[in-house]
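Every protein chain except one is present and positioned as in the full complex.
Letters A, B and C mark the chains as written, and numbering starts fresh at 1 in each.
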Amino acid sequence: MPRSYSLDEVSKHDSSSSCWVIIRNKVYDVTEFLPDHPGGTKIILKYAGKDATSAYEPIHPPDALDKNLPPEKHLGELDSAAASAVKEAEQSRKKTKDELRVEAAQQAKPPLSRILSLWDIEDVARKVLSYKAWAYYSSAADEELTHRENIRAFSRIFFHARVMRPVSYCDPSTTILGFKSSIPVFVSGAALARLGHPLGEANITRGAGRTGIIQMVSSNASLSYAQIAEARLAPDQPLFFQLYKRRDDALAEQRVREVVSLGYSAIFLTVDAVVPGNRERDIRAPFELEAQEREAEKVERADQADSPEAPVQDKEEKGETNLLGTAGALIANADLDMTWERTVPWLRSLTKLPIVIKGIQCVEDAVLAAEAGVDGILISNHGGRQLEYSLPSIDVLYRLRKQRPDVFNKLEVYVDGGARRGTDVLKALCLGAKAVGMGRPFLYAQSAYGEDGVVKVVEILQREIVTGMRLLGASRVQDLVPDMVEQVNWQPLEPKL
Amino acid sequence: MPRSYSLDEVSKHDSSSSCWVIIRNKVYDVTEFLPDHPGGTKIILKYAGKDATSAYEPIHPPDALDKNLPPEKHLGELDSAAASAVKEAEQSRKKTKDELRVEAAQQAKPPLSRILSLWDIEDVARKVLSYKAWAYYSSAADEELTHRENIRAFSRIFFHARVMRPVSYCDPSTTILGFKSSIPVFVSGAALARLGHPLGEANITRGAGRTGIIQMVSSNASLSYAQIAEARLAPDQPLFFQLYKRRDDALAEQRVREVVSLGYSAIFLTVDAVVPGNRERDIRAPFELEAQEREAEKVERADQADSPEAPVQDKEEKGETNLLGTAGALIANADLDMTWERTVPWLRSLTKLPIVIKGIQCVEDAVLAAEAGVDGILISNHGGRQLEYSLPSIDVLYRLRKQRPDVFNKLEVYVDGGARRGTDVLKALCLGAKAVGMGRPFLYAQSAYGEDGVVKVVEILQREIVTGMRLLGASRVQDLVPDMVEQVNWQPLEPKL
Amino acid sequence: MPRSYSLDEVSKHDSSSSCWVIIRNKVYDVTEFLPDHPGGTKIILKYAGKDATSAYEPIHPPDALDKNLPPEKHLGELDSAAASAVKEAEQSRKKTKDELRVEAAQQAKPPLSRILSLWDIEDVARKVLSYKAWAYYSSAADEELTHRENIRAFSRIFFHARVMRPVSYCDPSTTILGFKSSIPVFVSGAALARLGHPLGEANITRGAGRTGIIQMVSSNASLSYAQIAEARLAPDQPLFFQLYKRRDDALAEQRVREVVSLGYSAIFLTVDAVVPGNRERDIRAPFELEAQEREAEKVERADQADSPEAPVQDKEEKGETNLLGTAGALIANADLDMTWERTVPWLRSLTKLPIVIKGIQCVEDAVLAAEAGVDGILISNHGGRQLEYSLPSIDVLYRLRKQRPDVFNKLEVYVDGGARRGTDVLKALCLGAKAVGMGRPFLYAQSAYGEDGVVKVVEILQREIVTGMRLLGASRVQDLVPDMVEQVNWQPLEPKL
Partner (left out) sequence: MPRSYSLDEVSKHDSSSSCWVIIRNKVYDVTEFLPDHPGGTKIILKYAGKDATSAYEPIHPPDALDKNLPPEKHLGELDSAAASAVKEAEQSRKKTKDELRVEAAQQAKPPLSRILSLWDIEDVARKVLSYKAWAYYSSAADEELTHRENIRAFSRIFFHARVMRPVSYCDPSTTILGFKSSIPVFVSGAALARLGHPLGEANITRGAGRTGIIQMVSSNASLSYAQIAEARLAPDQPLFFQLYKRRDDALAEQRVREVVSLGYSAIFLTVDAVVPGNRERDIRAPFELEAQEREAEKVERADQADSPEAPVQDKEEKGETNLLGTAGALIANADLDMTWERTVPWLRSLTKLPIVIKGIQCVEDAVLAAEAGVDGILISNHGGRQLEYSLPSIDVLYRLRKQRPDVFNKLEVYVDGGARRGTDVLKALCLGAKAVGMGRPFLYAQSAYGEDGVVKVVEILQREIVTGMRLLGASRVQDLVPDMVEQVNWQPLEPKL
């Protein structure tokens, strides 16, 4: 039976020479783990000898400690006095300005029945998400230009709508890798759903199950892969797995074998994120929050004239800024040396599941993927979060259709990045995509409205897709053909940017 | 002789099991009609057992009840006490914030003599129209991008003006389907004119008669087709009919036969609106009005400190949002399975009137229309109200001129969407259009200034067209040729968007 | 000896049946002239029986009355009491809000030494000009889009600057129709200079003389052609004449013979203004001024609580709006039927002076002009004031250079519209223009700073042109060749629009 600890005892291990932390009333010795922490040493030391639960929980799946810390470092539990003290401290903690803002926004958000579009959901999410979560979800590389251009590129594609075609029967369903999907849309891998909502990825799993679409689960989910599999509404609800391959082949293999055994249905090997992109809003989030608090204190002090301001110098960061942000840590330990020759066969040797390459950014690599014999490619620039100035993904699809239409016969082609409307999905399908991935919209929806928000997103898209198909003169997804779209040489005005 | 009813009696029939409504002091039993109401059940139930006149009138032609409700459901009249009570209630009803705004705007609007352009009229209409009417008239699909691009596309077409040509004689008149028109402009079908002005479509009919242009009457006019025919200044004033074909061929035939017998001169079969477009501003209008009133109440309550605010929760909509808006209901029961092979011959079998296909959105369908032997096509995307990202209509005309100039010899080609200036009309004519349709400008004009507003629109256009022809070196519409226009590859700055 | 009149006597002739006006203390009977007044009857009747000097002076040359009114209608002078009364009334007249604004702006304007660019001068002019003058000078047709695009079109032309070429010697001078010009810039005809400055066109004449450039004098100058000729610094200072040909050949001939006899050096026949353009800001100016005054009165009344506001209705215009504005009247009685076959030979028959066609707007007409044997063409769209959507003039020059380089060998080619910088002038010269005309900049300069402002404009341009030539590697205007410019396919950001 494990020992129990007082707060006093834990608090003595508050340095890199001996570093204990409390998570959900359990005590862990992370001293030896410190150098291996993907998010860096510094963030852990901030909680050395203390309770780290609130910082830890939203960004780690529950099995992270089991997977990463040997059993002997699981020291035991807090004694009951300590547990009470921790609980009380959390409850009596003064709320930050950002937390108060979020609470007010939650009160004021519109009922789901008034949400008409994915933009509406994004507007709500912007308000109800914590600053940190919004920064992590919405940010992209550098000036976030590729992120915006992903969206704008769709705007340069217009329709040649066909009339006088029978469309009372209209079926927007399709298959993806042989799995039925109620609409030609899937949830693209997006990490850390619990940053936005306590139930996290499970909201998406259940929402997808209810509406008949397929979820791709990120390697960096904030629930365990098992928890997500368990959240399915039925055992045959398909789940895809987004694999970030680790440098260490053995660890990578272990991860693949885990999801195969859990019943996942396909592997999307992510190749556009071997190193983290430079997401400055994400990196800057802690500074901004600190500035907010400092400002709040100033206002307070102005009311209590006798308490002088602490010198600013004291509050300034002494060491190095964490250039990873919330995002960067997730990509630590990635395999930077993947190749077509080595990595695809390696993965093939581990599983018979379909393999899709996620992160194709040019025609040449689409061709190489087809030659490598994978089952599909996801044209993607990671939502503009990795290489700034990667071509908008719909433009890569457009070039592929023009230059190498043969590739579409060899594998399934998907695209993600920038789609927000049913018409965007239809444009991609006209150009030969089998389905369109969306990431942020589902994160925003589950953050703002939980599982029902996810369902709403699919309902909106289904309505928009069916309306669009009918007005285009298409009654099945196969009727959507390249002649129905035209890329124009001007840029429409965009009210949303 | 029909019975008369007390308010008390009517008020008992206030549910879906027995639903009576009062319209212009008459009592109707609409219980059985509820599921067939194109605008949905909910909106009627809101008035169950009550007077519905003010909601009903502006959006239904007077013959709607006769056409849709069997005689036995016309129960009778209110008794005189009830009629007085209804009248008094209406008169003593507290005006909404929006009604007060409109009244003030009506007072402040400039005299018609100061209106210089169609933009001026739109500015006035924006102010004097009710929120609901403005939302219905001005809104378009999704982000309203195609609506804006319809306008911007004209801006990319410049003139090669010719000089040293005799232009003291300058005649802007033309014919449309053989009917004389004083300028190459017609009123494109636009519904529900009574939302903007009590005299509704008749303002347009009389204005068109006074200025020698032709009105196309919408299937969804808020006056009966007969009332509009009667509003003509002379029996030979031509009227075109915009046909929304209903799914039920018999009902559709009945509608065609009605307008033929009323003396309408051509049928414009609408093919771009088999299902309603997604006009979010229109759908959102009720929420916005509700929010305005809530805000107004709040201000009032602040003055009467003792009356506490009702909990917001109570005010929130419980059921589903009406996703049709004012617009969507009009398109209910449409024929989604029209084809070139079936529908054109069917229509031809009913009437010898010229047939024009309204809603051609690409070159391929213009060719098919010519092959189908119709008399004309109206290149149109329904003012951007149907399929978002349909190509701007002037751009479709441009492509048709470049790719299939032969089509212009086989039928008459018209275009609508985005034209606001005489120069816009001239550009379309240079590209081969026989005439240009305008919808919103006439709705705005009759809303702001009634029949005189309609006349003003034509006068402005005539002046602008004649000035433009002379400065282009054209003395007749035939002098307007493709060499006189050039589509440029940049986007001019537009002060109006 | 002419009679003298009392104010009382004059005031009896205050209607269209007998209409007398006072101008500079002289009394005129304009009853019979009323229908012939290019600016309309209404504006004269406003002053019937009264002193009209302040309205008349800035927009009519002093010889207008002699030319247009038979001697017997020059009734005589005011008696001295009347003259004093008129003078006193003028002096004691309460200044309008706009006049007060202008006076303050005149006080605050920067010294000429601080003016660095033509944009600076325009900024000053915008402030010191009366509302009416600014509206007349700056306005253009419709949305003023061609006016803006004239400027933006220059922005799409970039340089291929050449280095390592000797440029210590650098001569920006050229000849225009054989006349020496210190820089390749001339004053393009621009009317009504006295609206901006009491000395009017003479400011430009003297400024041009001092700096060695050539002025083109408008048919609608606000000084007489003789006064302008007399303002020259030397008898050999060349002046060009911008001819608006009147419908009546005899009157037109009389005008040509007058300027020939006054020693003008060339005729620029204006062909792009046979009818007035639709300059809405100009037309709207009186409404705006009226609204300003009404606003000012309201403020005043608020201070004097007992004087109630006159009903708005009374103040509203009853009759028709003057759709000509200040500009339109100038183009009345123009010849709308000029042709290459008739008009050029007619003009050639009247004079041996060089003939230039002003207002060429496309390549085809440039070719026709060359075939007609004229000495030059001025590619111009009248500063965007006539046909909205006429191609930017520098773009017409660009097309002429690409499509018909032979034309440049047959006549001299000039361009005006949109040039504001020395680099703009150089671009036009690289494309083959012999010289560049500027209108508004000289009007603004003389309005803000009189003759010295005109000199400043030339000094700035000379400095900018020489700097630009040296940085381009050109030491003479002949060194400016097409290879030095490139039209790009993007639109630079423009801080000035």
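Here is the rule we use: contacts are C-beta pairs under 8 Å (C-beta built on N, C-alpha and C of every residue); 3 or more make two chains touch, one makes a residue touch a chain.
If you're wondering where the values come from, they're calculated on a predicted model, not measured in any experiment.
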Among shown chains, those touching the left-out chain: A, C
Residue of C:42, C:67, C:95 or C:165 in touch with the missing chain, whole complex considered: C:165
Subunit C, residues in touch with the chain not shown (by the definition above): 111, 113-114, 116-117, 155, 157-168, 421, 423, 427, 463-464, 467-468, 470-472, 483, 486, 488-496
Absent-chain interface as seen on subunit A, which is shown: 142-145, 148-149, 152, 156, 247, 271-272, 274-278, 280, 283-284, 287, 316-317, 319-321, 323, 336-340, 343, 357, 359-365, 368, 381, 386-391, 395, 489, 491, 497
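The working rule: only the chains that are shown with their structure count from here on.
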Subunit B omitted: connectivity of the other chains: A | C
Most distant chain from subunit C, judged by the mean position of its C-alpha atoms: A
Interface residue identity across copies subunit A, subunit B - same or different by half: different
Subunit A and subunit B, separation of their C-alpha mean positions in angstrom: 45
Rounded Å distance, subunit A centre to subunit C centre (Cα mean): 63
In subunit B, residues with contacts to at least two other chains: 489, 491
